[in-house]
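Here it is, the structure in full.
In this view, the complex is presented without one of its protein chains, the others remaining in place.
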Amino acid sequence: MTAPTAQNTGPSRRLAKGGLIDRSQPLEFDFDGRPLSGVAGDTLASALLANGVTLVGRSFKYHRPRGILTAGSEEPNALVELRSGARREPNTRATMVELYDRLSATSQNRWPSLEHDALSINRLAAPLFGAGFYYKTFMWPAALWERLYEPLIRRAAGLGRAADHEDPDRYEKATAHCDLLVIGAGPAGLMAALTAARSGARVILADEDFRLGGRLLSDAPEVDGAPAPLWVDRVLGELASFPDVTVMPRTTVFGVYDGGTYGAVERVSDHRAEPLPWQPRQRLWRIVARRSLLAAGAIERPIVFGGNDRPGVMMAGAMRAYANRFAVAAAREAVAVFANNDSAWSAARDLSRLGVRVAAVIDVRERVDPALTAPLAAAGARLMLGSRVIATSGKRLSVVEVLTGGKRETLKVDGLAMSGGWSPTVNLTCHLGSRPVWNDALSAFLPGSLPPGMTVAGAANGRFGLAACLADGAASATAALADLGFAVPSAALPRADDDPAGLIPFWHVAESKGAAFVDHQNDVTAKDIAIAHREGFRAVEHLKRYTTLGMATDQGKTANLTGLAIMSALTGKDIPETGTTMFRPPYSPVAIGAFGGSHRGKAFRPTRLTPTHGWATEHGAVFVETGPWLRAQYFPRPGERDWLETVNREVTAVRTGVGLCDVSTLGKIDIQGPDAATLLERVYINGWSGLEVGKARYGVMLREDGMVMDDGTTARLGPTHFVMTTTTANAVKVFQHLEHALQVLWPELDARIASVSDQWAQIAVAGPKARETLARIVDAPFDLGNAAFPYMAAAELTVLGGLRARLFRLSFSGELAYEIAVPARQGDRLVRALMDAGAPFGITPYGTEALGVLRIEKGHAAGNELNGQTTAHDLGLGRMMSGKKDFIGRVMSNRPGLRDPDRPALVGLRPLPPGARLRAGSHLIPVGQPTDAANDQGYLTSVAHSPTLGHAIGLALLAGGPRRIGERLRAVDPLRNEEVEVEVCNPVFVDPQGEKLRV
Amino acid sequence: MRIPCPYCGPRDAHEFTCLGDATLTRPDPAAPDAASAFHDYVYRRDNPAGPHRELWYHGGGCRSWLEVTRDTRTHAITDARFAADRSSAAQGTEDRP
């Protein structure tokens, strides 16, 4: 049955004349390594057909040979890998690929070759892959699944291969706004866009095709007494003259979202081997439209009969499009047509006119309008009314078996055009959840309730005739625009005829021999639906999941309705009772790269640079991402072996001399107004009203649920003027929190806040020599002495001869330390001046690593401890809580569970073996107890090597923490399979009395 | 989704952060039942199918906290106003600018 005979090419099937192609522009391409040629205006599918390539892929489950079924984005079969290397893209629809010179495509899902597919044996194992096979397979012994079934199924059922390298192309995202978005540039869409443009509206006309016109290109009718493409060109020419009209070919509107927002993908460069310079490969559009008009046309549906998937069997409308638009005969010898409706007769007429021999037209109907049959009879076609195709044969179609007049007859043809009627492309109308509505007269689902702002026109709305489409497009646009207040000039409609569209519902040839496919892409047959019915999976959602009907990348555009109809026949219920077809975004697959746009790699999110970034770069800083910021992590010097040596040096410099560190990343919020202090009282747990002007205080804020949200110092610069600092990580969150307090909780408060995070460059100068260093830059007569400017003092002053500055005596490191702020543009000047001033003391720049070590040595809680699950008590800050006032989180922080003395609380840990290393994340288990969840008493949140103490130190959240100082525990790291015995200690490892910072 | 900010005009929902139910009022912390009142305020939420008054923060724009009435079934937004106006009107204090 499958003995290979012909090669996968044949003599050219390009018709001698006609078509909307440019024969003067030949394009070379290759398919599976074989050089072929097409012309400008071809799709890959039309070019393959022109070269006689009818076998283009193997099917998903059964590896059946497959050809090209359609001429549009609904294509389920002809999926190929396009390009190679880093640009290789699987599952591209050959019907949507615009041919370009030196295009390279490969067939998928075959091994070792398309002609000789070793795995087509799957067809013999078809029962294995039948309805419900996924579910049944999952019930097989689990041990066999991983070793046996999954590898087998993956190798056998995979479609295409993703590229192994990073995508070399760029993607963009953009937003567009318009009064009217017209989706689809067929007759209805063009007429609508023209009507809207002439009204002065802002219009976007988008179509997935590279050439606009829709069926006007494929059906070759006349408009205004001339070939339709001439009318299309005229309309496009007029549209181009309006500045506020944007025509977007190669653009698929793939989704409808709330608030009149539409998602679209523009294939900017997919028709080129590589994008032009500065051009993205694709651009993802968010289109905000006051109104939209869906003019997406209709999709022809197959008839389900034996062998309806054989290469050579094609949709009648597609065969018509290949002949009219691309001047390609889909068959070499002769075609038969099998249909239940009039449109297929028009297709047969066009084929016959263009010189394709139509051997027979097989129609399930007993009677067909003689106006349709006569021209075909005259051309020598057999008219087989009241008949049906029951089987096909040939690796590529060679024989069609017909049941006619109660007898079986065979026809020798190499092409079979089928048509089960047309389904309006209602997909986008369903995206916000509405269901389409069955129309008995048309045997089709029509749009149900529509997304706000959308109207539907033309074939998408069940108006199949050309004249009707043109009129509907104009009328719908007029109505939408009038609604928006536009005066729409009336204009005569172009002259056109309506095609006959008679039809009787017919879905499935019951007498079929061999597999009869419903869903070509997921290899779902009529028999699978019968199995689903027999096994009780009759509701449409069950049917889909049990058989995978409609769940392939094409969302069952050609399959859903026939599947539903077959189930409906089995249950005896009518189609609307059986269910509806629903669609979700995207209409057709969108590359993930397009959704990412330019936000990938380093541009994944914006990066903030500190005011001293340039200086730090000059000084060889290694940078680290902390939230959006790029901060200096450490400053290696020549000869240092590793980062640890560098960090130890930086820490030691701070403890013994002086260091400086850019802390501009801390959030800084200016708070002014008569109620500024009241605001602080309500957001911080400690008291503020008593804070003197010229002093700073450490504050802790809670969420309303009682957990710690953030901490930082706030300084009082005037009676009604404070400047708050937040942690780097929470700067945005705290600002929002304050706005919430002022706008939602207590709008009666008059406190005015402004972010000054970017206004000030702030540098920490820390170490015993900090005062001497600063003394060299502050302007006289400012007194830095301990009495005049003690610990926690704050002042506005000038430095470097008149430069405005703010000075805070704060210490994160536990040393004598200051933070000095100058306007951000002066940050570079300040850091250089400080380096000069501190040079005699060996001033050392330090980064975030040393900052971390210094704070762990001092037992300060930071991000790892402020993890949203810790209370002030847990962090040893409970005594700060004022009992004299209310503040956010006070009531909830007193819940018994949060005051439980056995809650995990902050402690220090040191390893008992002196040289041992601690691992953050290690679990704390009592000595002698098994390592299990029941014995898990906490974990290490932060660890460091302390160069000051000469051993590892750690902070931990330990159940009942402070009560257990001196206890020994095991710190177990199950990931690394390491364990070290530790002793619980005071979290303040260095200078626990806090003497150094007050000198 | 687009939210009609009364200051900025209609903006994409990406510019906003949602905090949920806008009808809750922070309880009196001095009341004898403060503990249970705060529990309800922090944790208990209705989940209505239909119109829902929600707090949205326009962090990407004017930084206003808004009270937005959104139908949870359709995402249709029927009203958006400054939360500060709502609160101060309720408490009889002066209007916000």
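We call the chains A and B, going by the order they appear; numbering starts again at 1 in every chain.
By definition in this document, a contact is a pair of C-beta atoms (placed from the backbone, for glycine too) under 8 Å apart; a residue touches a chain by one contact, two chains touch by 3 or more.
Basically, contacts and distances are computed from a predicted model.
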The complex's invisible chain, by UniProt name, from "Sarcosine oxidase, gamma subunit", "3-isopropylmalate dehydratase small subunit", "ABC transporter ATP-binding protein" or "Nucleotide excision repair protein": "Sarcosine oxidase, gamma subunit"
Among A:S598, A:S689 or A:Q929, the residue in touch with the chain that has been omitted: A:S598
Sole residue of A:D750, A:E772, A:D886 or A:D936 that reaches the chain not shown, by the stated touch rule: A:D750
Option touching the unshown chain, where A:R102, A:R161 or A:H177 are the choices: A:H177
Options A:Q736, A:Q759 or A:N864, residue touching the unrepresented chain: A:Q759
Residues in chain B touching the chain absent from view: 7-9, 11-12, 14-15, 60-64, 82, 84, 93-97
Residues belonging to chain A that touch the chain removed from view: 170, 172-177, 202, 243-244, 277-279, 286, 288, 598-599, 603, 605-611, 629, 664, 670, 672-674, 721, 747-750, 752-761, 804, 823-826
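What we mean here is this: only the chains that are shown with their structure count from here on.
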Distance between the centres, which are taken as Cα means, of chain B and chain A, whole angstrom: 29
Chain A partner contacts - residues on chain B that touch it in the complex: 1-3, 10, 12-13, 17, 19, 26-27, 29-30, 34-35, 38-39, 41-43, 55, 57, 59, 63-65, 74-77, 82-84, 87-88, 91, 93-94, 96
Chain A residues touching chain B - in the complex, by the definition given at the top: 175, 257-261, 286, 288, 432, 452, 704-705, 732, 736, 739-740, 742-745, 747-748, 886, 890-892, 894-895
